[in-house]
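The complex appears here without one of its protein chains, the remainder shown in place.
Note that the chains take the letters A, B and C in the order they are written out, and that residue 1 is the start of every chain.
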Amino acid sequence: MEKHHIELHNEKLQADHQRRFDFIVSEYAHVEEVISKLIKFQLAIPSWAIGTGGTRFGRFSIGGEPRNLEEKIYDIGLLHQLNRASGAISLHIPWDEINNSHAIKALAAHYDLHFDAMNSNTFQDQQGQVYSYKFGSLQHVNKAVRQQAIEHNIEVIHQGKALGSESLTIWLADGSCFPGQLNFRRAFQNTLESLQEIYAALPDNWKMFIEYKAFEPNFYSATVGDWGQSLLYANKLGAKAYTLVDLGHHLPNANIEQIVSLLLMEDKLGGFHFNDSRYGDDDLTAGCMKPYQLFLIFNELVEGMDAKGTDHATGLGWMIDASHNVKDPLEDLLQSVEAIMLAYTQALMVDRHALTIAQQENDVVRCQEILQHAFRTDVRAIVQEARLRKGGAAQPLALYREQQIRKKLINQRGSKTVAIGL
Amino acid sequence: MEKHHIELHNEKLQADHQRRFDFIVSEYAHVEEVISKLIKFQLAIPSWAIGTGGTRFGRFSIGGEPRNLEEKIYDIGLLHQLNRASGAISLHIPWDEINNSHAIKALAAHYDLHFDAMNSNTFQDQQGQVYSYKFGSLQHVNKAVRQQAIEHNIEVIHQGKALGSESLTIWLADGSCFPGQLNFRRAFQNTLESLQEIYAALPDNWKMFIEYKAFEPNFYSATVGDWGQSLLYANKLGAKAYTLVDLGHHLPNANIEQIVSLLLMEDKLGGFHFNDSRYGDDDLTAGCMKPYQLFLIFNELVEGMDAKGTDHATGLGWMIDASHNVKDPLEDLLQSVEAIMLAYTQALMVDRHALTIAQQENDVVRCQEILQHAFRTDVRAIVQEARLRKGGAAQPLALYREQQIRKKLINQRGSKTVAIGL
Amino acid sequence: MEKHHIELHNEKLQADHQRRFDFIVSEYAHVEEVISKLIKFQLAIPSWAIGTGGTRFGRFSIGGEPRNLEEKIYDIGLLHQLNRASGAISLHIPWDEINNSHAIKALAAHYDLHFDAMNSNTFQDQQGQVYSYKFGSLQHVNKAVRQQAIEHNIEVIHQGKALGSESLTIWLADGSCFPGQLNFRRAFQNTLESLQEIYAALPDNWKMFIEYKAFEPNFYSATVGDWGQSLLYANKLGAKAYTLVDLGHHLPNANIEQIVSLLLMEDKLGGFHFNDSRYGDDDLTAGCMKPYQLFLIFNELVEGMDAKGTDHATGLGWMIDASHNVKDPLEDLLQSVEAIMLAYTQALMVDRHALTIAQQENDVVRCQEILQHAFRTDVRAIVQEARLRKGGAAQPLALYREQQIRKKLINQRGSKTVAIGL
Partner (left out) sequence: MEKHHIELHNEKLQADHQRRFDFIVSEYAHVEEVISKLIKFQLAIPSWAIGTGGTRFGRFSIGGEPRNLEEKIYDIGLLHQLNRASGAISLHIPWDEINNSHAIKALAAHYDLHFDAMNSNTFQDQQGQVYSYKFGSLQHVNKAVRQQAIEHNIEVIHQGKALGSESLTIWLADGSCFPGQLNFRRAFQNTLESLQEIYAALPDNWKMFIEYKAFEPNFYSATVGDWGQSLLYANKLGAKAYTLVDLGHHLPNANIEQIVSLLLMEDKLGGFHFNDSRYGDDDLTAGCMKPYQLFLIFNELVEGMDAKGTDHATGLGWMIDASHNVKDPLEDLLQSVEAIMLAYTQALMVDRHALTIAQQENDVVRCQEILQHAFRTDVRAIVQEARLRKGGAAQPLALYREQQIRKKLINQRGSKTVAIGL
């Protein structure tokens, strides 16, 4: 998108914005402090989220989807241009084919993007693969299969190094579908041993993120099934290993914010996958279902990171991980980023001093009032102001539609394209 | 509370309020329309919610709790004086002993309260009761037990008539704890037959609300376990029988707003019990856990009632049903009423015309934007303005605390009082 | 498989079987009565269950899967030859291409199979389809889309008539992924209207089964989401419309056996999809996760059908609906059929007279003892005896392996075949 489109759009909306921003400034004393944090905050976009997602029952392509890594970078660059908060890309190997690291790195730099966590894939069989992952990968009873999966992860690290990435996210589909299928203990130990080999290949400045998930695609047990298991692995591996929390990977009613708080306490929270869900790993737009939960999670993140003196922007790996089945993926991502920025802003605005006192006095009513005051405050003008100062669009989604970007992408790329990946 | 306390309090907060109210008026065109609806909207307070609640593990009294029906009316009157939105009381027989209907009715009128739905109790055994409800009441295999429960319900109707109530809420704990314990079909038919006898005693201008609940205190089956069962009973009973929805009475992840919509479609939604929950029937403050869900429910209520031309204020029985285990019950109720009024206000502000168009176009992104726009708007000044116009306090909770009301109640009533009920 | 393979296999196992069968006969008086019911009981196998299933994360083919309808019939014929309890096939249009109804019908007859419920598909877009089902089919806001889906269903009825089927199962993925996306009421009414048009095309001797499902592939609402909704549709449609229960389509902890009982009470239970699950619609082998639940469901089926005098074998549509992701599909189906037969047998053995008395006396301990006595009894010899008398194999799974059938299928069909369907 050309810069003047953004400028024009912003001008048109400026007066209304100013009125709203002035109002919130009159209401809340520390707006500038919040804005300075928002300016630094960036979310990584996974390369696979740019295409239409699907379920086992089908997939309904929207058209104009990227046909290769270059086009994915272009799309994420566009998002970043609009909201100035999507300045990173998270690759997935082998869904992303990197023919020329140099060129890819330069292209990303052109769009002001850097490479966040690399993602390996040992949950699908690829063409020409020697061993199948049907019965797991790092957990597999057969050492040769484990070795193949280990080597794939090490290869991903190599590719990531060339791009300037500094972390590896390992999500394992490993587990079992039926009682008796696995010896849980041996599966754990095989997995640990495999992770240790990958860990040994990890550069010193890298982090390993161990993602957990309660179920799916295995429907009886998962070998990294909850935060407790992930933490066990991370502790046994060493200082570079961390737990990664994906909001959709829990059993019903789990208190994710408490998990976040405890992992921060243990210095073992490494990263985040944002999305929303109601039933399982529904991979919906962040904040579309339980926005208060998203706020409560950020409330813990802010509190816990501040307590440790950790920089919000760089202390954790922040990433969106969603599947866009019925929305335009780019619009969906704009909505997700907006919802996350709003939740972060509200969390920053919590009167932490007052909250600590209320907690100390067991004044439960007051504790709730303090949190809900922040949540009920309309902070959209603050997020918009931060975005404007970064050079983004006043209303990214509105501008995206005004510019008919999806139509242009379909014209360029065709209506039958399928993004590589799920 | 004396009137001038409220006036003083309001004056002090007036300038701030005016600024916020002016701002929202500048943002949203139909504020006056919304306010006119808020002014008419009243929530019934159940008499048992005025005392400290508990769990099977214990109960921690706050003190100053009402010792009789007169004191309960006093407390609800106080709430209503503060927020002008709690103008009804819902009695529970036999927890509430009505010695003189005339006097009680006059006392309530003094506080500008009327009597909403009457609640019967066949889930506990009372002193001197001939038959036990250990194995159910209206479902019981023994006709004599059912008869006793039927007569109790009829007696409750009589007491309600004397007070001007016009509805009976029947919540049954009936069900089973173990597979095999019940013949589900016979339990259903016994219950239906019992309800028919109660229905026959219902005055023409009364409604019968059939509340459903998935589980607890029975842990295998519930004889009115979901909206489908409740609707079956209501349809078999007749035009005066309706389903009552309690937010905490569902299986995990149930879509309550859809249930509400369908019951309205069938002309069979009768009433509402507000509370919030995470795990089961947790009976927490409305909107404390999932405020977006509360908004979505009101969104369906407003849409569905408007489609039928039903008056919001009188079309349904609106009641809070919560248990106040760790908060001052009066403060908790003030928080609940506030959360409900906010959700109702946001639902009223949804751009329904635009939403219908977006739905018609399958513009899912826009549908979400429309709902979230309303939800993200800070509507507290609107609710406050409506309250002020009704003569209530600007900040009911703040004034309650300034006036040290709990302390006064403890002084008057003692610190060891236990409200009659749970 | 040649007949003598079965005979040889049976002979080898006869002595052991006889000892076990004699023992159970010595324990339980009504074995012959049970066997006579088992002999008549048949389960329909869905044509899509013969191939390897998958999740949205991948699919690991086992090889040797059927490449067309003829091969599917062959495979189901083989299952039926082995267990003599899989004497029906349930087709799915358009996954099954029927070029010549006559020939297909004759082929099925050759394997002693008849055609159970036909399944329509309006949850995927097919090559060349004019309108997309991305936003639903029978619920769609656009009448033209609904009309296309209606016509597809009518076409499926036509195809079914030619094959001798007498029922149509409609499972709709219709629903929404995001709050606001749908007007629930209009979605219901569109769906009802569409169903009415299909119903009008239903032959007099046909049944329409309306399957409900709580979620997936839609993750916010489902337009036929629970038994209450399905029953509403069925009642509005008429006498030929029934509810179909799929065990995996419920919210967590739902009491399915109670639903079954109430639907039987209302004369509206039409059919069953057997499978097992832990988290969602996991589509696992029947009885692999919660065999006691399977027994309890059969307990209600037997009780409820006997109360109405309904024939067990013909009164309901009995079908397996599972996805075979990590097992050989044919082995998985053999396990499912066995588990279902065992549960049915145990349900038949419940001392119903004693249970009624215990229920009447609220003797909860005795009720449980009666059910658990039946469940704890080892009834495998009874099921085996029934199978032997029908000409089946003593141990179908063992014989399937001895005969190395999968290997033969791979040799014939290749290892890279993909069954048409999911």
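Here, contacts are C-beta pairs under 8 Å (C-beta built on N, C-alpha and C of every residue); 3 or more make two chains touch, one makes a residue touch a chain.
Fair warning: this is a prediction, and the values are worked out from it, not measured in the lab.
Participant: Quick check: which displayed chains does the absent chain contact?
Facilitator: A, B, C
Participant: Please identify which residue in A:102, A:185, A:353 or A:416 touches the non-displayed chain.
Facilitator: In the full complex, the listed residue that touches the missing chain is A:185.
Participant: Please pick, from C:70, C:97, C:361 or C:378, the residue that touches the omitted chain in the full complex.
Facilitator: The missing chain is touched by C:378.
Participant: Going by the contact rule already stated, which one of A:164, A:203 or A:228 would touch the omitted chain in the full complex?
Facilitator: In the complete complex, the chain left out is touched by residue A:228.
Participant: Can you work out which residue in A:100, A:253, A:314 or A:404 touches the chain that's missing from view?
Facilitator: A:253
Participant: Using the touch definition up top, pick the residue from C:116, C:246, C:332 or C:385 that touches the left-out chain.
Facilitator: The missing chain is touched by C:332.
Participant: Applying the definition given at the start, please give the residues of chain B touching the unseen chain.
Facilitator: 53-58, 60, 123-125, 132-135, 173, 177-179, 181, 214-217, 219-220, 252, 277-280, 282, 284-285, 288-289, 323, 325-327, 422
Participant: For chain C, which residues touch the unseen chain?
Facilitator: Here the touching residues of chain C are 19-20, 23, 26-27, 252-253, 255, 278-279, 285, 287-293, 326-328, 331-332, 335, 339, 342, 364-365, 368-369, 372, 375-378, 380, 397.
Participant: In the whole complex, what residues of chain A lie against the chain that is missing from view?
Facilitator: Against the left-out chain, chain A lists 134-135, 141, 176-186, 188-189, 214-215, 220-221, 225-229, 231-232, 251-255, 257-258, 261-262, 264-266, 292, 296, 299-300, 303-304, 307, 355-356, 358-362, 364, 367-368, 370-371.
Methods note: only the chains that are shown with their structure count from here on.
Participant: If you average the CA atoms of chain A and of chain C, how many Å lie between those two points?
Facilitator: 40
Participant: So which bits of chain C are touching at least two other chains?
Facilitator: Residues 134-135, 177-179, 181, 214-215, 220, 252 of chain C touch two or more partner chains.
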